[in-house]
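A single protein chain has been removed from this complex, and every other one stays in its place.
The block that comes next holds chain A.
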Amino acid sequence: MFSDAPRGLRLALGLTSAAVAAMLVAGCGSSGSASSAASSSGPVHLTYWAWAPGLDQVVSLWNKSHPNIQVTVEKQAQGDDLLTKVITASKAGSAPDLVQAEYQALPTLVSNNVLADISAQDGSAASTFASGIWKQVTLGTNAVYAIPQDSGPLMFYYRTDLFKKYGLTVPTTWDQFKADAEKLRAEDSSKYLTTFSANDAGLFAGLAQQAGAQWWTTSGSSWKVSLDDAATQKVASFWGGLVKEGAIDNQPMYTPAWSKALDDGTQIAWVSAVWAPGVLSSSAPSGKGKWAMAPLPQWTAGQNVTGSWGGSSTAVSADSKNKAAAAQFALWLNTDPQAVAALVKDSYVYPAATDAQTGGALATAPDYLSNQPDFYTQAAKIAATTAPAAWGPNVNTAYSAFKDAFGKAAQNRTDFLTALNTVQQTTLADMKTQGFTVSG
């Protein structure tokens, strides 16, 4: 943070290091714009904080057809930055009317009293979405805190030509996945089936969901935190075993080295989500037409379950003076056929609304996987099998603990169960320190 400053300034900066956090936090609130009060005459104005690209075009469709409710998109940074900013703005009473929020951030936002319950306006939308997705916006209660926008069902991507060359079968179970990984190493020791990456906890969360993990649950007025439940332990020891025996690589994703490995065929498969073709086309451009998608391997043959990685929703803030109008817009944006078609086309999202997952812009396969024309038909079938996720109010703490503990375990090829236990203990201790009522 300070390395760009002339060295002479560092003494001054040293004195202010105590103040940095305070300044940043204080500065965040200033750009928040309070919603203007609805006047009896004239249109209602709503502000919408979001990061999805091309959202202005989608919103302009709404503004044209709804002259009485005008929405302005204010571009934001993705993920944790926006989370911190919204919470701070809300404390200052100046949160926007609408905000884009990742599913795992919803309990944190609700816990900070940032979001409004819109079940009265939008509760009937439940049937538009897969039940696993809908459960994430209700937190398992009767309230509705957001409308699902996009989802990221997990799938298995692989190089068809190299699978053929090494005589590998596309795995339908994790046992086969392991056998493939080992066979590939025996055939060619310069190649790996894939890597275990500790720098994105979202993928691990999705894999645990598939196995049936429920990390945060409530009973009565207390939380139960079980990041080390039996299902997650199964997933952790499976991947830990592969890393330990050297059947897969242990280096993180999204590095230049990782892109190169995908591009030159050093890694020949990737467990990823429906949005993977976009990443592959920029990271592994020379693999175009050589990759294919298959359903995620299963724990028991014949099963049909997947988890999800990523995805976000549109929420209405508790500060909004026009909650009904905002709820109406959130529902339109994510369920109206014209709006969702524009979201797919202009914002490149994979829509959470079930009906929108085929046809329209999703009628043809992504260019990168043009060899698999029924890509989106298959993807929609897989999306319908998404297992429900159970998020809690300190997902960020758990994710950062995951990166540290699993990064270390992957690097040293040591026991993943010990790392998982560290994540559980860190998350549990954090909740207790904050004062949440926690059982177990």
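Assume a contact is a pair of C-beta atoms (placed from the backbone, for glycine too) under 8 Å apart; a residue touches a chain by one contact, two chains touch by 3 or more; residues count from 1.
In this section, contacts and distances are computed from a predicted model.
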Omitted chain per UniProt, picking from "Alpha-amylase", "Chemotaxis protein CheA", "Sugar ABC transporter permease" or "Ferrous iron transport protein A", is "Sugar ABC transporter permease"
In the whole complex, of A:P252, A:G307 or A:P351, the residue touching the missing chain would be A:P252
Among listed residues A:I87, A:L162 or A:L227, the absent chain is touched only by A:I87
Hidden partner sits against chain A at residues 1-4, 7-8, 10-11, 13-26, 80-81, 83-84, 87, 107-108, 110-113, 139, 141, 198-199, 218, 221-223, 250-252, 254-257, 260-261, 266, 318, 393-394, 396-397, 399-400, 403-404, 407-408, 410-411, 430, 434-437
